[in-house]
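All protein chains of the complex are present and in place, except for one that has been dropped.
All chains are identified by letter, namely A, B and C, in their written order; residue positions are counted from 1 within each chain.
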Amino acid sequence: MTRFSAFSLFAKALGGHQSWPEQWPDASPKPAYDAIIVGAGGHGLGAAYYLAKKYGITNVAVIEKGWLGGGNTGRNTTIIRSNYLYDESAHLYDHALKLWDGLSQELNYNTMYSKRGVMMLAHNVHDVQSFKRHIHANRLNGVDNEWLTAEQAKEYCPPLSISPDARHPVLGAALQRRGGTARHDSVAWGYARAAAALGVDIIQNCAVTGIRRGADGAVEGVETTRGFIASKRVGVSAAGHSSVIMQMAGLDFPLESYPLQALVSEPVKPVFPCVVMSNTVHAYMSQSDKGELVIGAGTDQYVSYSQRGALHIVEHTLAAICEIFPIFRRMRMLRTWGGIVDVTPDRSPILGKTPVPGLYVNCGWGTGGFKATPGAGDLLAYTMAKDEPHPINAPYNLDRFRTGRLIDEAAAAAVAH
Amino acid sequence: MRRPPPLWRTEMLLIHCPYCEEQRAEIEFAYAGEAHIARPPDPAALSDEDWTQYLFIRSNPRGRHHERWRHTHGCGRFFNAVRDTATDKFEVTYKAGELRR
Amino acid sequence: MSDALARSEPVLAGHFIGEGVTIALAPPLTRYSLRARQAQALETVLKTKLPKRIGETEAGIACLGPNEWLLRAPAGTTLPMGAGLPLAITEISERSVCLIVEGRRATEVLAAGCPLDLERFAVGRATRTVFETMEIILLRTGEDRFEVEVWRSFAPWLSRALETAARQLLRGK
Partner (left out) sequence: MSGFRLDRGGRIDRSRPISFSFDGVTYQGFAGDTLASALLANGVKLFGRSFKYHRPRGLLGAGSEEPNALVSVSRGPGRHTPNLRATAVEIYDGLTATSQNRWPSLKTDIGAINDRLGMFLPAGFYNKTFMWPRSFWDKLYEPLIRRAAGLGEAPSEEDPDHYGAVYAHCDLLIVGAGPAGIDAALEASGTSKRIVLIDEQDEPGGGALDDPALWPWLKESLKDLAAAPNVTVLNRTTAFGYYHDNFIGAVERLTDHLTDVGSGSREQLWRIRAGEVILAQGAIERPLVFAGNDVPGVMLASAAKTYLLRHGVAVGRAVALMAAHDSGWRDAFAHARAGVAVTAIIDVRETVAPALTGEAAELGIPVRLGHSVIRVHGRHAVKAITAARNDGTGHARIACDALLMAGGWTPSVHLWSHSKGSLAWSDELGAYVPDRPNEKVRCVGAGSGKWNCGSGLVIDALPTPRDPSRIKAFVDFQNDVTAKDIHLAVREGFKSIEHIKRYTTTGMATDQGKTSNLNGLQIAAQALGRHVTEVGLTTFRPPYTPQTFGALAGHAQGALFQPTRKTCIDGWAEEQGAVFELVAQWRRARYFPLAGEDMLAAVNRECRAVRSSVGIFDASTLGKIEVVGPDAAEFLNRMYTNPWKALEPGRCRYGLLLKEDGFITDDGVSARLAPDRFHLTTTTGGAARVLNMMEDYLQTEWPDLDVWLTSTTEQWAVIALQGPLARKLLEPLVEGIDLSPEVFPHMAIREGTICGVPTRLFRVSFTGELGFEINVPAAYGRALWERLMIAGAAHGITPYGTEAMHVLRAEKGFIIVGQDTDGTVTPYDAGLDWAVGKKKPDFVGKRSLARPDIAALGRKQLVGLLTDDPAVVLEEGSQIVADPTQSIPMKMIGHVTSAYWSEALGRSIALALVAGGQGRMGEVLHIPTPGQTFTATVSPMVFYDPQGERLNV
């Protein structure tokens, strides 16, 4: 692997950039692997990388039906934070956050992780109570998250309107300074390049059509559009299509897939210094390195695998954005797109073993998967390598839906009274 | 455990209400999850596994999906539909209680 | 005891009057929600005919759903409760107010937020629908006259939205 650096860039430039090698070879499937990952998104590629890097399993294939990083990895708004309420969540996302730090150096690929701070707006007494609860819990869990007054919030994000006459006036905000954004494509490409360098095969345009199980019920490999590939360890990290893949193994999952929209504005000079989220008004925004305002919209109400941007969701989202940031009303929407998010009943992921021996799953991240990318990859790798979950992902088992030990962050923030 | 619907919707899909016998705008309707999952007559008799199946397990297919909608801002009735989740096109809608299409 | 209590309304009776469209608050009405599996059950109790098709109105009674009717009558009208019968008669006189949108440009004003094809919404039709995010019951009571039933606390928003739409329309959008 040619090391990336200002020097190599300079050297190659003199040669007219003719001698850059492929960042990852376009591999063809071998008959068998020690481990197969289904889905070449950030999570799947990360898992392959950590399998090879930390657990010494290098005979690994990542199988992707399209092109790597083309799913939710390349379609999300790249918000990174870890200020979750429950211990299980805080530990999971903070594990990821720690890995984000220094990821560029580890992968020798600039993932452009920008600690811009993630600010969540409180608009009513209930929000305040809920955020204070988060802040107290985060502090005792060693996760940074601080309370800002409306004025401090305005200072931190000048475009913010804190007018008391607003329909949803800003009463304050919770700020996680370590939170921020990263360049989504670079994350997928960085993991792909680093994994490939360690011997991982990245096989694109290869769709899984079946999961072969032996007489004992254990996994023997996967049927694909490019033939059968044998492996006793298969990890499924297929986001919106997880239900479809798991059904190939005869497993019904507590998942539903919904379209999630996002959009960007035309690029402008730096104007928006952080990430702002408002659950009450339903608006999420940051500004990319390129200058585009990156805006996350809501999910459509119905199950769908069509990645179509829905106008009504966009209308609602931009109304919300203009309500909180009235100076942007003349800004223009450049591009909208849709992803498919797989949502579990408690909106927390399922990461661990399945009832089928040798089959592992990483799914149900809903709208929050990107922030967990390095952590999910690492934990899926650990679980596949040891055939048992890491203490951090142990609570995220499938059985919790039977026993009732749900991890429901959204419910904890439930609005009523 | 159904997702709360978005607060705010405008017209998108065109949906045929089997009660009003009219095509009406999606904004008048609320999605109500997978159809033909009847509540067990005697939940107490169910194993935890079976109860979980009823409560949480969904088919979530890519393709033909049986689902419920409610004409909330119309006649108010829940009804069933078959829709292709790959294209979002409705195949048919029919009244609650009618046999699975 | 002492003199009767005065009514208060959520929006001013003060109307919007513009070229080709007026918006006004209707006087108080008696309203009942009528529910039964078949119209016939209610007809026996109320001794009046009910429209059978969803969207039709007859003598001030609108059929809103397969088992739901809205009765609107002059204020003070009272109905039997049909106690013990397999039907439901519930008074909702004050639940909503009625905004009257009238004039040759009435459909244009309503089209600002109502997804129905109003040009094809015949006189005499009535249906529950929405204006932007807000549930309304829309009745076309004349070629150029619509009555909009809206829940009391939503009336200020709706009348403001309708007036804004009308103003923009008259200013050439």
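Everything that follows uses one rule, which is that a residue touches a chain if its C-beta (ideal position, glycine included) is under 8 Å from a C-beta of that chain, and two chains touch if they have at least 3 such contacts.
Computed from a predicted model, the values in this text were never measured in an experiment.
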Neighbouring displayed chains - absent chain, whole complex: A, B, C
Positions on subunit C contacted by the hidden chain, ascending: 1-2, 4-10, 28, 33, 35-37, 67, 81, 83-96, 108, 111-117, 119-120, 132-134, 151-154, 156-158, 160-161, 164-165, 168, 171-173
Contact footprint on subunit A, counting only the chain that is left out: 4-6, 8-10, 13-14, 16-18, 20-26, 66-67, 69-70, 74, 87, 91, 102, 104-105, 108-110, 112, 114-115, 123-126, 129-137, 139-142, 159, 161, 167-168, 183, 185-186, 189-190, 204, 265-271, 287, 289-291, 308-311, 314-316, 318-319, 321-323, 326-337, 345, 400, 402-406, 408, 410-417
Hidden partner chain, residues of subunit B it touches: 1, 7-8, 10-14, 25, 30, 32, 38-39, 42-44, 46, 48, 51, 55, 68, 70, 72, 76-78, 87-89, 96-97
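We adopt the following convention: only the chains that are shown with their structure count from here on.
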Chain centre separation in whole Å, for subunit C relative to subunit A (CA means): 48
Inter-centroid spacing, subunit B versus subunit A (mean Cα positions, whole Å): 29
Contacts with 2+ other chains: residues of subunit B: 7-11, 27
Two or more partner chains touched - positions in subunit A: none
Of subunit C, residues touching subunit B in the complex: 54-55, 64-66, 68, 115-116, 127-130, 132-133, 135
Residue numbers on subunit A that touch subunit B, as the complex places them: 241, 243-244, 252-258, 282, 298-306, 308, 310-313, 315-316, 319, 342-343, 345-346, 401-403
Residue numbers on subunit B that touch subunit C, as the complex places them: 7-11, 19-22, 24-25, 27-28, 72-77
